[in-house]
Structures are given as C-alpha cells and as structure tokens.
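Just one protein chain is left out here, and the rest sit where they should.
Here the chain labels run A, B and C in written order, and each chain numbers its own residues starting at 1.
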Amino acid sequence: MIRAGIVGGTGYTGVELLRLLALHPEVEVKVITSRSEAGRPVAELFPNLRGRLDLAFSEPDIGVLSECDVVFFATPNGTAMRMVPELVAAGVKVIDLAADFRLRDAEEWAAWYGEPHACPDLLEEAVYGLPERSRAEIRAARVVANPGCYPTAVTLGLLPLVEQRVIALDGIVADCKSGVSGAGRGAKVGSLLAEVSESFKAYGVPGHRHLPEIRQTLSLTAGEPVGLTFVPHLTPMIRGIHATLYARLAADVDLQHLYEERYVDEPFVDVLPAGSHPETRTVRATNTCRIAVHRPQGGDTVVILSVIDNLVKGAAGQAVQNLNILFGFDETAGLDAIAPLP
Amino acid sequence: MIRAGIVGGTGYTGVELLRLLALHPEVEVKVITSRSEAGRPVAELFPNLRGRLDLAFSEPDIGVLSECDVVFFATPNGTAMRMVPELVAAGVKVIDLAADFRLRDAEEWAAWYGEPHACPDLLEEAVYGLPERSRAEIRAARVVANPGCYPTAVTLGLLPLVEQRVIALDGIVADCKSGVSGAGRGAKVGSLLAEVSESFKAYGVPGHRHLPEIRQTLSLTAGEPVGLTFVPHLTPMIRGIHATLYARLAADVDLQHLYEERYVDEPFVDVLPAGSHPETRTVRATNTCRIAVHRPQGGDTVVILSVIDNLVKGAAGQAVQNLNILFGFDETAGLDAIAPLP
Amino acid sequence: MIRAGIVGGTGYTGVELLRLLALHPEVEVKVITSRSEAGRPVAELFPNLRGRLDLAFSEPDIGVLSECDVVFFATPNGTAMRMVPELVAAGVKVIDLAADFRLRDAEEWAAWYGEPHACPDLLEEAVYGLPERSRAEIRAARVVANPGCYPTAVTLGLLPLVEQRVIALDGIVADCKSGVSGAGRGAKVGSLLAEVSESFKAYGVPGHRHLPEIRQTLSLTAGEPVGLTFVPHLTPMIRGIHATLYARLAADVDLQHLYEERYVDEPFVDVLPAGSHPETRTVRATNTCRIAVHRPQGGDTVVILSVIDNLVKGAAGQAVQNLNILFGFDETAGLDAIAPLP
Partner (left out) sequence: MIRAGIVGGTGYTGVELLRLLALHPEVEVKVITSRSEAGRPVAELFPNLRGRLDLAFSEPDIGVLSECDVVFFATPNGTAMRMVPELVAAGVKVIDLAADFRLRDAEEWAAWYGEPHACPDLLEEAVYGLPERSRAEIRAARVVANPGCYPTAVTLGLLPLVEQRVIALDGIVADCKSGVSGAGRGAKVGSLLAEVSESFKAYGVPGHRHLPEIRQTLSLTAGEPVGLTFVPHLTPMIRGIHATLYARLAADVDLQHLYEERYVDEPFVDVLPAGSHPETRTVRATNTCRIAVHRPQGGDTVVILSVIDNLVKGAAGQAVQNLNILFGFDETAGLDAIAPLP
C-alpha cells in the first residue's frame, strides 16, 4: 500500500478522487487538506463516503504531505506551483489535477493564467499525463500534469488523424459539450439548477484556457502548428463531455481501421463499430473514452465523436491511471467500474 | 376572425399550435382532427388547455376542413400531400408543419422520404415559409411549407453570410443541439427520460432529412451549391435548439454590423451585442431567434450562435407567423409572449 | 395605466413580476430598484426581456417610489417593513412578496424571523392576500401580504375541508415538493445543478417558516387551532409545487362536489375530475392552481393533490392578481397565459 495525500479536497475532483482511492487496492489516503473545512470529517461533507473513509480534512502542512508517496493537487489554478517544488525535493511524486503544469511554455502559461509561473523549471520538466500518448514519460516523471477534461476528449479523438497526418492541420473544429460539474462546486449563480437546467449555451467562444492546451499536444504530435477552433458549451446534465470534431481529409484512408489499430491495446479507449453514436451515459463514473468515426456522405469531412466522464477520464480517474503507471500497478487498478445504466 | 382547422393535433406541434391559436385575437380553431383520439375533448389529453379550448378531436373530413380559411397540418410526413390538393382546390390556405412541401425537387424529396411525392405540381408551387427570407412570396402563397426546426435555426444564422458571400461556400459546419421534444410525442424507448436524461449524444451523422432542406435554402440564396456538414445532437432538455455554425471568412467585413443591419426590421430575430452567448431558455415558448456573432482570436473562422424554441419559431410559432402574413394580420399577432425565466 | 414600482428586482420573483407586468394592459413599470445592479439595464441581466422592457435598475429612493400608485417588494425578508410605513403614508398601495406582513402576531413573527418587527401596527392591519379567501379585504387594503408559495398550494388544497369542518383538525399532514427556483437566485452550493439534479431530499423538517403561516390561515378559518405537520422537499426541476395533503375525515360528505362548489367561481382554481392526478407542468408559468380530491379505497383518509407554479400563483402572479383586485381591474388581467406543454 502506498500513502497518498490530497491537497484541496472539497471540490468535485476531490470527492471523485476520494471515491476512486477508497476502492483502490494499493493506495491508502493518509491526508486530505482544506483550509476552510479543516477538522470536519470528510463523510460529513460528502455523505456518499459514510462508512467508507474515516478521515477528516486538515490544514495543509508540507511536513505531513512529505510523508506521502504521492500527492494529488485538486486545488484552484495557481496553488500547486507554490507547493510542488518542496514536495518534489522531498521525493514525493506529484499529480496535479489543476492547470499549473499543463503548458510547457512559461510565457504562454502566464498569458492564459494571468500571473507569472512560480516554478518554470518544473513546468518544463513536468510530463503531460495523457497515458495514451506519453505512457513511458509518465512512468519516469516526478510531476505529472493531469490533462484538462476537454483536452482529454478532444486529443484522444484527434490523435490518430494527427499522428498519421491524414487531415489538413488548419481548420480543425472542436465543438464540445460539457455537463455542469465541469464548472466546479463553487457557489455561482451561473451554475444554479434554475439557471442552467432546461437551457443550452456556448461559453468562452472568444478564448478558453483549454485551447492552448489542446493546441500544444496536437502541434507537438504533428511537429508543426495546428489550427483549431474550440467552442465549449454547457449542457444541462451533471457529468459527461461530448466532443464533436471536424476536419478535412488530406488523404484517403480507412478511418475505422486507423482508430481501431491505434487504440487496440488501450484499456480505456473503446472505438465503437462504424456508424455508432456514443452516449456520455455509457462512460458515466468510469475511466473509459468511447469514440466513433464518421465520414458523412463519403465527403472529405471527417467527423469524430468522443465521449468521457469529465470527472473521471477527464480528471480524477486519469489521475489514478497516472498513479498506476507511476507506481507500476496494473493500469486499471481501482478503475474497473461499469457505468450504471440508466 | 378567421376559421382555422388542424389536421393531426395530438403531437407536440399540435398542442403548441393550439396554445398559440387559443390566444390569437384573429383566429378561431373550428376543427382539430385525430383518428386515434376522435371524440375525446382536447383538454383531456392536454390539461394545460382546460377552460381555454372547448373542442374535441374529430375524424378528418375534407368537407369540414374545406369550410376553414386555413388548415394546418401537424401530421407525420407523407400525410399532408394526400389531402392538400383537394383543400387548395376548395380555396383553403394550407400551412404544412411536416416536411411534405419543403424540398422543391420531387426526385430529391422521394430519395429522402422514401416514397414518390403525391402532388409534385403543388410541391413546386409551395413557398418555403421562412418569413425573414421570403415574406413577399408567403403573402401570395396557397401552400406554405413551414420550415423544419434545425433549418430555421441554421438558416437564420447563416443567411447574412451567404447573402453577402463573405464566407467560403464549402466546408460550412452546422453543429446543432436539440431538446428532446424535437423527437415528438411518440412512445419510443430512445426518448424516455431514463434513456436521454443525464446523457448527450449525436445522431443521424451519416445523413439527416434536414440536411437537404438547409442546403436547398442556402444554395438558392448563394446561387450555387453550398457544402455543409450537419450534425444534430440530443440534449437532455425539453425545448430549444442551439446551432453552432462555423465557416471560413472569404472577405473582411464588420460581422456584427452585417447581422444587425440584416435583421434590424425583423420582429423575431434579435442580434445580441458583440461577445454574447445566447441561451436557449431566453427564447423558450416564444417565436424569437437570438443570434450572436464571433470571430475567435480574430482568425478567419466565424462562429455564429443561433437559438430558437424548436416548437415555436421551429414549428408552431413560425406557422402562426406565416398565417399572420398570409392573412395580412400584424405579424406578431398572438406571438407576443415573453419567455418565462427561470 | 397605473404606475408601478418594484423594490428588489434581481431575484426570481422580481423577473417574473417584470414578465407579467410587461404584458399587463393597465400597468406601467416606472421604477425597479437594486442596490447591487443600479444603472444596469434590466434586459442585460434578464435577456428574456430584451426589446420588451426599456428600464434600468436604480438605487431605492422613497421619493421616486412615492410617485407610484403601487409598489411591490420582491426583497429578502426584513427589508419591506422598514420602507413600507413611509410609502403607506404617501398613499401608495403596497404588495409585499416577502414574509414581512404575513403573520398577524408580532411576537410570533419575531420568533420565526429572528428580529423584532419594525412596524407592528401595519403588520396587524395588513391583509393576507389569498384572494380565494379574502377578496373583499384585499380590495380595501393598504398593505397586502402576498402569501408564500407553499402556503398558497396547501391552503387552497385544505380550505374547503376546514371551512366545512369535515376533517379532524389535528393530525393533518402536508407533504410538499418544490422546484429549485423556490430557493431563489442566490449563489448557494446547495442549489447548484450538480448538487440537486438527479436527487431528491426533504429539508426543514424540524421547522420551516411557512408552517406558522399555513397554521395561521387554517386556524383562523376553523376558529380553533389546527394541528399540522409540514414537510417540504426539493425536487429536481425549476418551477412547480406539488402539495400532497392528508387528513382524517370526520364527516361523510361528497368531497368532489364540495370542492367543485367551493371553487366554481374562482378564475384561478381548477378542480379536476374525480380520479385525476394533476401535474405541475400544466400550471407552469400560469396563475392557476389545479386540485384533485381522493379517498383511497373509500377509507377515512382524504388525500388532496394541489399544484401551482411557485413563481406565479405562489408569488408574482398572485401579486398581480392582488393588484387587479386592489385597483378594480379584471382579476385575470395580465394573467391569461396558457402553460406551454411540453
């Protein structure tokens, strides 16, 4: 059993991480911090954990965290980068579920997140934790930048096309729809049921922080800049992301075969039979990404449908997958749930 | 007061039409037909109409319908075309809310709807009832083909760009999201709350009947074929369509000004201030289409957001708007509701 | 046209009042106040009102409000009682949608609302504005205490039984279910879609402020104390209250006839046929209360089902109904909407 710590456990990625780790055969959660809830039993805030996790929130303490084998950050952006250097120095593996280590370029990070980066060296060293692309690097990492939810769905959907250069690399469109849990557990008028239920809207069309993150991975993969329009939408449900991806084909290729080959050994990517339309509910509360490939009317536009649970493969589940890789566990350990349907 | 008849009033467009006409100052509904519910009071099936509409369903009867000034068809596809010729011959104005008269070309109609068209002459004569494009023709029409819900949202969103030829006419993407009422009141497993709530999916990616309808209007407008990828999605809410439209700019133009000018006199199209994101709930139960115009990061991709209520501007409300035009009433008569929010 | 003012118009009862008054033939809204949004156009905060209400929020100003014929308070509890005396002195009619004037007894008010009442004289004078019980008194009132949402649904459901003394007056159970808009537009974690969607819970079982309000009306009606257990629940929808009411019969009586007779002349109470189950959606966005009467298995327990829209008959609509009575307008003026279904 390894010892895990969680910094900032009162949000949705925090409670999801707790749910997954409480069932993980190789991990024991030793500490979970929260300034605002220090002293309060976790199961009081999250009654789904009653009888399953006997732990209280505590004040963050580097000394205590340093005794862990791994520390997850489920904090707002800008928090992890101030604590990670000390933990790394103490030999603790770090998995950051926030955005602090996702962009390689410190200038670009500063431009999108509105402050200078606190540890540009670690930013450069950190590994972007998308296992399907960087499994080997993750295994050796000290700091894993857990990908964003939209970037996970979009990148897994586009990787085979970009790796094989079968599409035009400009003019890609990623039209994405997310459940409301993606906006977090903060008290905001815009996330009230009475505001977002029975309605649908786009947001962040002028620019969203996940855009540079997606562009970075795709451009690194392509070896040249990729042109992408990314439009996120809010859909009236709790969990789930559906990415609808459009690109123009630059080569004639058996798309279905391409995807099946690419992901044949991936435990968490499931390429559906030709003609399918994945539903987000089939991946709910699981770490699976389901993908379908379309070429409407045999034209030159390829349409990829990619679905994940934003809190699992898009956050806490992928973090556990990264932990499994980091520590040499079976990659599916603690991640074998089946989506409850309906 | 004019006399109106409704053929096939047991579906969602039927009950919405009844709601709007019950409040219309110039119209009296004289007859509403349904083979399956003949004899049953309408307000028993639709209790929202209790005390507001004292009418029972009756068997369809051409003689009775011929005494109306206008007959609406809220029937499944393929029904209206068998009854309309007789009604037109009797001098009755017809507004078809189904798809029977939407495609000009009888061959194409047959290809998409799976049977030969029953009255190709009237198909050719019928006016596609999008008032914002064809107000004058509607005024003189004998048969109005009421547009589909997706086509209304998409076409209003793209019209200014296509009319002014400021975009490339191939490679347009229409990523559309609809509430579940668009699937109708039929008993289908796929429309059960337990199946579609808390989930999101695309459908009909290989080909949807609204594709040729949209393509026809845009191509007629452009004077040349338009290349369009149309992907509809099901979103877990009752009403509302959100169209997210992508095109590559072919000319430099003040997009915001273009849209404001184009729709300045339109009572039911509201162009939002620059930077806005329309929400479907702001048009719920109203005949309004709200549009926002974006050019992310100043690039060459234009993103248009267009929202309607699929049952009102996308069906029954537009039908009433067409009736108002046909009979010379104030175009907003019976359509002055304000969306209840929240 | 009379001139109306609204104090505190940024909540859900405020925007609903604006929607109803914007369509009212006899009322013009002259001023709407909000400290936090002063200067901001109303239609910017509530885009459903774009093009329908050309007014901006302003700082509350007694002088300006005194020029109105009527002032509505859509404020948090405890605000109205500090401003109403001055307005009454200036001859302005007041309709308070908050709880400041709902309990007759100043001691009891203080006990439930946690502070002394600021104008006990007006508290005593104020008329509890349930038109179906107190139409004559409302007509002559200077201050109308608009009833709470739960009390409206429960009281209308129980009135005939209590007036006719056909039930035991102790042991009444009011099991009530409300949509989330009842919790208001405040930013609270407990009202987030991700918290309350796909879940159901009771709240306030130890004691809810609507309990003394219901008990007061029923006891005044009975002429003796009434024993009531009131349990509110939160149901994952935006609008609607469903009250399920249980009482033991003390007399044999034709219950269906009793209810039909009692409400035969009421424009906003609709007694359904025997055996019915009202759905909240049939009263959505309308001022109607629908009631069904049951006596399961012919036993001695009567079960009443009573539904309203909490924001209309339970708040803004009833306030407009009270305005209509106060000023001698047709009681249904501005309140003739039909619920959109589905």
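Just so we're on the same page, a contact is a pair of C-beta atoms (placed from the backbone, for glycine too) under 8 Å apart; a residue touches a chain by one contact, two chains touch by 3 or more.
The model shown is predicted, which means the values in this text are computed figures rather than measured ones.
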Interface partners of the hidden chain - shown chains only, full complex considered: A, B, C
Residue, one of C:Thr244, C:Thr288 or C:Gln318, that touches the chain absent here: C:Thr244
Touch criterion as defined above, residue of B:Ala38, B:Ala194 or B:Ala251 at the omitted chain: B:Ala194
Among C:Gly39, C:Gly63, C:Gly114 or C:Pro206, residue touching the chain not depicted: C:Pro206
Given C:Ser197, C:Gln216, C:Thr288 or C:Asn324, the one touching the chain that is not displayed: C:Ser197
Residue of A:Ala22, A:Ala90 or A:Ala168 in touch with the missing chain, whole complex considered: A:Ala22
Touch list for chain A against the chain that is not drawn: 12, 15-16, 19, 22-23, 46-52, 181, 185, 197-198, 238-239, 270, 272, 278-279, 281-286, 290, 311, 336-342
Interface residues of chain B (partner: the chain not displayed): 12, 179-181, 183, 185-189, 191-198, 236-238
Touching residues (missing chain, whole complex) on chain C: 171, 173, 175, 177, 179, 194-195, 197-203, 205-207, 227, 229-231, 233, 235-240, 242, 244, 246, 248, 275, 277-281, 284, 294, 296-297, 299, 301, 303, 305, 307, 342
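Here, only the chains that are shown with their structure count from here on.
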Central subunit by CA centre of mass proxy: B
Where chain B and chain C are represented by their mean Cα positions, the distance between them in whole Å: 37
Separation of mean Cα positions, chain C and chain A [Å, integer]: 45
Of all residues in chain B, the ones touching two or more other chains: 197-198, 238-239, 278-279, 281, 284, 342
